[in-house]
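Single-structure report; data block below.
Shown here: the complex without one of its protein chains, the others still in place.
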Amino acid sequence: MSFIKNAWYIAAWSSEITDKPLARTLGGDPVVIYRDAEGKAAVLQDRCCHRGAPLSLGEVVPMGLQCNYHGMVFGTDGKCVHIPGQDRIPSKACVRAYPVVERDETLWIWLGDPATADPTQILDYPFNSNHRNWPHKYGLMQVAGHYMHVIDNLMDLTHLGFVHKNTIGSGASKAYVDALMKSERTPTGVRFTRWMLNHEPPATYVKAVGFKGKVDRWQEFEFVAPGNVVQFTGATDAGTGAYDQNKRDGGFALRILHSVTPETDTSCHYFFVPAHGYRQDEPEATEQLFDEIYRTFLEDKQFIEKQQERLTRWPDPQVDMISDGARVQARRYVAERLAQEANATDSRPVAA
Amino acid sequence: MSFIKNAWYIAAWSSEITDKPLARTLGGDPVVIYRDAEGKAAVLQDRCCHRGAPLSLGEVVPMGLQCNYHGMVFGTDGKCVHIPGQDRIPSKACVRAYPVVERDETLWIWLGDPATADPTQILDYPFNSNHRNWPHKYGLMQVAGHYMHVIDNLMDLTHLGFVHKNTIGSGASKAYVDALMKSERTPTGVRFTRWMLNHEPPATYVKAVGFKGKVDRWQEFEFVAPGNVVQFTGATDAGTGAYDQNKRDGGFALRILHSVTPETDTSCHYFFVPAHGYRQDEPEATEQLFDEIYRTFLEDKQFIEKQQERLTRWPDPQVDMISDGARVQARRYVAERLAQEANATDSRPVAA
Partner (left out) sequence: MSFIKNAWYIAAWSSEITDKPLARTLGGDPVVIYRDAEGKAAVLQDRCCHRGAPLSLGEVVPMGLQCNYHGMVFGTDGKCVHIPGQDRIPSKACVRAYPVVERDETLWIWLGDPATADPTQILDYPFNSNHRNWPHKYGLMQVAGHYMHVIDNLMDLTHLGFVHKNTIGSGASKAYVDALMKSERTPTGVRFTRWMLNHEPPATYVKAVGFKGKVDRWQEFEFVAPGNVVQFTGATDAGTGAYDQNKRDGGFALRILHSVTPETDTSCHYFFVPAHGYRQDEPEATEQLFDEIYRTFLEDKQFIEKQQERLTRWPDPQVDMISDGARVQARRYVAERLAQEANATDSRPVAA
């Protein structure tokens, strides 16, 4: 499969993980995600080493995760800790355990070589733990397309005026194309910001924070490899320094973490969490925002899935447009990381 | 795929083609069929050259067919005519456009080399434009079998007494086998005519035209490569010259155009249009005829689809019967055309 392996991806939202094993395919492989009797989250290969039954049909028992075919029990490190009717446990009785870190209500998984798993590389996203200032709700959508097509979608917002022309992109196509655009490489990916200065605020912004006149709006999207796009969208009264002095408090503000994890070569898990920095005491604002985002993403999903079908049939040609700038940079960054991984693998010492 | 490429097939009935793009797979390739703002019908490859999204998710705008992912617009010749936010349009921004001709309420498509597309080779079938004398209704059925199995079905009518034993073939098996049979090669395929002289008219014929006594009946089927079977069925009072003097007016008459277009190697689009040369002023006669034909074709469809399953599993052996004569000639004609195409490709000059 074509994806960066030595990297952290979201395996699940913390709220999904209980003592009822959860089956999911990550990076092409079926895994089981669960929380053991001590509350520790774990991800194991979803295949018992005895007769191949899925551990996701099993159950959490005090000793660990029990296969419900013939009763082998495994610890969170993948080692078998119990076999019914026998005392000796063969050392080869084990299943693959993935490095995981649970942080900020999110379970991150390392899909590559466990020896190189480095928790300092996990995306820092403290807003998931900050329900007071950034109320939010967790979302997950299956998309039948390569995960990079979702990243592409987010890194070229000109699609808003077309894909979302009846929803959030209504009448927006010219405004989006004409926006001020800043795009830059970062150590972990690409960031672009679109500014629309002295602009009529959208009705939803007015409703949310009571703007009286025009606003300066921004949309900031940062692709953080391998699969994250950190979105920060907002507006303040026009000319009050948002653009030139980075004064972005006191207006409308919206953060969305988009994080896409490969499922197979032609499908992915699209994790997303919209958080609002306004009307924080109104739970219905959280629901409204989530519902709007969800409907919007369903429109994207339709295009990405059909795009995947066509690209599977005909990968080429792909003719870039000027607005593809940030998207192309993101693709280049990923290509470099993939090349690094391939080189690292090739240059391993070989027995003479 | 195994089909004659340099030939005209039906892409759609004219009545199917509007400014709402229609997705269809023809000759193995997804295409989009639409009518532009000037009313011109066109068929393009259903894949935007930008990011691979299907153009069938797009919409007709004044300039052409707009991809609704990021807004590229294409003309009926497949050339990009507009890219949002940029003035220059790269010459490689284009998609494949197929030669098409709309004639007699039918859109014909050339699936092979555009340079060789010759409209004079299109089947002449003026009855589709003649609603007064030949009232008709258009039909289309997907069949999960190679298109030649539908041609086979039509070129061996002994199946009527078995496949259609409970419908149009009721009690017919002996009559069909004993009929007078004439079969001949034509420049474009094979024609056969079955004559049943001095025969009791079927109840539907009597009801249609009020026969008082016996009739001379004919069934004429002409296979016109690559995918058409032109059917002319009728009856006149016995001994009034239909058989020996070609006097076929004044009785019962029915024309069906069967035209089959390959979708994939194991599926096809079965276009059909039954027209009646009797009770022309009774719209319900058109409906009754269509409904009967449709039910009959569903019986054929069941056999052809299961036949395809078996032939996919076991292509051989196939033991011919005497009644396979016309069918075998049609197959031979197609094999010759396929061999010609293969030779033409092989003998193209190669750069030294």
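A few remarks follow.
Chains: A and B, in written order; residue numbering restarts at 1 for each.
Convention: contacts are C-beta pairs under 8 Å (C-beta built on N, C-alpha and C of every residue); 3 or more make two chains touch, one makes a residue touch a chain.
The shown structure was predicted, so the numbers you read here are calculated from the model rather than taken from an experiment.
When the full complex is taken into account, the listed residue touching the unshown chain is B:His159, out of B:His159, B:Lys301 or B:Arg337. Set against the missing chain, the residues A:Gly39, A:Gly52, A:Pro187 or A:Pro315 yield one that touches it, A:Gly52. Contact residues of chain A toward the unshown chain are 29-30, 46-47, 49-54, 57, 66-72, 80, 83-86, 90, 92-93. Taking the whole complex into account, chain B touches the unshown chain at residues 152, 156, 158-159, 161-163, 165, 173, 177-178, 302-303, 306-307, 309-311, 313-314, 317-323.
The rule is simple: only the chains that are shown with their structure count from here on.
Chain B has its Cα centroid 49 Å from the Cα centroid of chain A.
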